[in-house]
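Removed from the display is one protein chain of the complex; every other protein chain stays in position.
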Amino acid sequence: MNDDLRDALRAAVPGPDKARKRAFLRSLPPAPVSHGRFLLSQAAYVRPVTWMVSLAVLVLALAAGRLAPGDAVWVTAALTPFAALAAVTEGARSTLYGMEELELASRFSLRSVVLARMGAVGLAHLALVCVLAALGGGSFFRAGVYFLTPYLLTDLLGLAAVRRVRGREGLYLCGGAAVLTAGLALALHGVRGVYDPAGFRWWLLALALVLVLTGQEYLKTIRKTEELS
Amino acid sequence: MELTIDRLSKQFGPKIAVDRVSLRLAPGVTGLLGPNGAGKTTLMRLVCGILKPTAGMVSFDGQDVGSEEYRAGLGYLPQDFGYYPDFTGRDFLLYMAAMKGLDKAAARRKSDELLAVVGLSDVQKKKVKTYSGGMRQRLGIAQALLNDPKLLVLDEPTAGLDPKERVRFRDLIATLGRDSVVLLSTHIVSDVEHIAGRVLIMKDGQIVHDGAWDKHEDLEKFYLAQFGEEADHA
Partner (left out) sequence: MDIDEQYDRIYRYCLHKLGSPAQAEDVTQETFLRWLSAAGYREEGRALGYLYTVARNLCADQYRRQKAEPLPEDLAAPDGEPGVLDRLALAQALAALTDQERDLVLMRYMNEAPVGAVAAALGISRFAVYRRTAAALDKLRTLLREDGP
């Protein structure tokens, strides 16, 4: 009886004239859509792999902190490049899978897609670095710098690579950059005094340089999403 | 409802791909013919705002091509398009619906409707990588229609369709042409003969013929005269 009555009420009156309804709806300005909702929906399209890699970095770094506290700092510095690799790969998917043209012509264009995805992953990674720095045991700020610098270095090399080299090759280059940066962290750990407070100002210098260059790479990447290339 | 193209040009280095094209398109189906390299795809990309012009302007009912309103009313089927791996046909449409700003309820409703229109309802849960070329093309047509566009731009839409699919597609386009501006590029003459009310012929970046199509005329002969070569048939 319940649904019968509802169906009867609906069936008792006909629907609107389809042609006039369509003409009316098309005459309206596009319905306002919240950008926030779009960002969230794009974040949902970030591949599980990306989150898993980030989680793996977290877990491994924490494990190093437990099992080999003396080496935890350089191990973490060698791990964060792989989180950066995941981030850059995520941002490059539109180009890699040939979705650019379709996304560029959509209401929320390619630029929003890339910004949303990289933004979501970037925020998560920022949180990741903060967590690792907080649990590092030493100074939060110094640890943060030690972990962020290799991350951003990989980021900037990776973005430059995928921007210049199309397709899978660009991503392989990006992978190479991650491995190189990790290797650098590995090689450096043997050098005396690298992680000592005395040498910290070199790290700050490096971070400042890398920040500026990474910022530039992001700007170039975003600008590239304005049209098909 | 009118698409206005005003002295539009696009240059890639020394090559001029589109050369000072000016057009006004009213609702109806306009066919864009021309050999490969004539600039058809570049022109369509400019109309879709995915390439920026070197000079000139494109607008629809006063809205510039760069505006969100313009893109909200635009449906585009590129010549080639990809898809994220592991997407099913339905996933693909829902993703494109999100890109076009449809909310979840509207996205589901329109996807169901369009999958039926293009005859892909049965395979919507299958992965796009398993689709034939014709099926993928039909999926592409479906995504172009998700936002009920007032301006529909189709680049070689019948490529890869079998004869039955092609007839079905022509009927669909003819219907859409009644109250939308449809710009359809092809190098298959019979596509145009059957549904275009107006034919543009493009050569070396310029429009060399622009006219309402008299269905009794022989497009073939005219095309030959222009290009001194055989037009493609399907």
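Going by the order they are written in, the chains are A and B; count residues from 1 in each one.
Please note the rule applied: a residue touches a chain if its C-beta (ideal position, glycine included) is under 8 Å from a C-beta of that chain, and two chains touch if they have at least 3 such contacts.
Since the model is a prediction, treat every value here as computed from it, not as a measurement.
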item	value
Selected residue (touches chain absent from view) among A:Ala31, A:Leu55, A:Ala68 or A:Ala187	A:Ala31
Option touching the unshown chain, where A:Val13, A:Ala44 or A:Val191 are the choices	A:Val13
Interface with the undisplayed chain - residues on chain B	103, 105-106, 109
Hidden partner interface residues of chain A, rising order	1, 4-17, 20-21, 24-25, 28-29, 31-32, 34
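Note that only the chains that are shown with their structure count from here on.
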item	value
Complex contact set, residues of chain A against chain B	22-23, 25-26, 29-31, 33, 37-38, 41-42, 45, 93, 97-99, 101-109, 113, 226-228
Complex contact set, residues of chain B against chain A	45, 48-52, 68-69, 71-74, 76, 78, 80-85, 95-96, 98-101, 103, 143, 147-148, 150, 179
